[in-house]
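Note that one protein chain is taken out, while the other chains of the complex remain in position.
Right, chain A next:
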Amino acid sequence: MSTPCCASPHCVECAIGPSMLASDLSNLSSNAKSVIAAGADELHLDVMDGHFVPNITWGAPVIKCLRKSVGEDAYFDCHMMVSSPSQWVKDIADAGGSRYCFHLEAALTDSNINSSVVELCKLIRSCGMEVGVALKPGTDVSAVRDFVSLVDMVLVMTVEPGFGGQKFMPNMMPKVVHLRDTFPNLNIQVDGGLSPSTIDVAAKAGANSIVAGSAVFKAADKEEVILGLRNTVERLGMGRKEGELTKKVKTRGAEVGVLVAGLMFFAGKYM
């Protein structure tokens, strides 16, 4: 039974996407590889142009360098906080973006000719990327309803976009609940102030895709934080029992250790 803050359990797989904005920006490749090794499903890349939000972060040239260093398999979730979303689609696709998540507010005021939300989604897909649409805190969830069938993901911002390290806004959860109840199979992402202390609320509301910045990059054990966030979504959002939760990712060393132990056992037994 849903309440304003709790959605019914869903079956949409959890995705954890650490935000690279919280890492050492002069050492992006190394930081990206370390969170992927720690279990991150996606890399969340905040593209800010100083106009849609009062900050500039990076654009396609940086993403291109990152793609070259982390390889083809990593999933790049490009969160486009730019005033003209249609302007960068091809550049981001060429640079290696996997998902192009534009802000609905920017798309509706994009000054480019013929850039309706429908056309924008078509353009993104034609360039081989998945489509996401994001809502700022002040935008009502009803504004996105007509576009959900065109996108792969909806991002509900839980802070005012522009800077990392801000405080999570729990009053955004009714938006998440409404989306989860209306579209049970939708990929719903939350971004802003997510951490072990705020994840319960987001998971109960039905968010399955979690962007966490400082909570991951400032953690002593990134793998533990990522797994903790994942398990909370599985437990509180998907209704899984303890025994069904994802376990710690086995390290390559541990796998080799098990193999060697097994070989030694059989060698000792039969020789």
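Things to note:
Note that a contact is a pair of C-beta atoms (placed from the backbone, for glycine too) under 8 Å apart; a residue touches a chain by one contact, two chains touch by 3 or more; residues count from 1.
The working rule: contacts and distances are computed from a predicted model.
Entry comment: the absent subunit's protein name, as recorded by UniProt, is "ribulose-phosphate 3-epimerase", drawn from "SAC3/GANP/THP3 conserved domain-containing protein", "ribulose-phosphate 3-epimerase", "THO complex subunit 7 homolog" or "Transmembrane p24 trafficking protein 4". When the whole complex is considered, the residue among A:Cys5, A:Val62 or A:Cys127 that touches the unshown chain is A:Val62. Checked against the hidden chain, the listed residues A:Pro4, A:Gly50 or A:Gly239 yield one contact partner: A:Gly50.
Although one chain is not displayed, chain A still touches it through residues 21, 24-30, 32, 47-51, 54-62, 64-66, 68-69, 82-84, 87-88.
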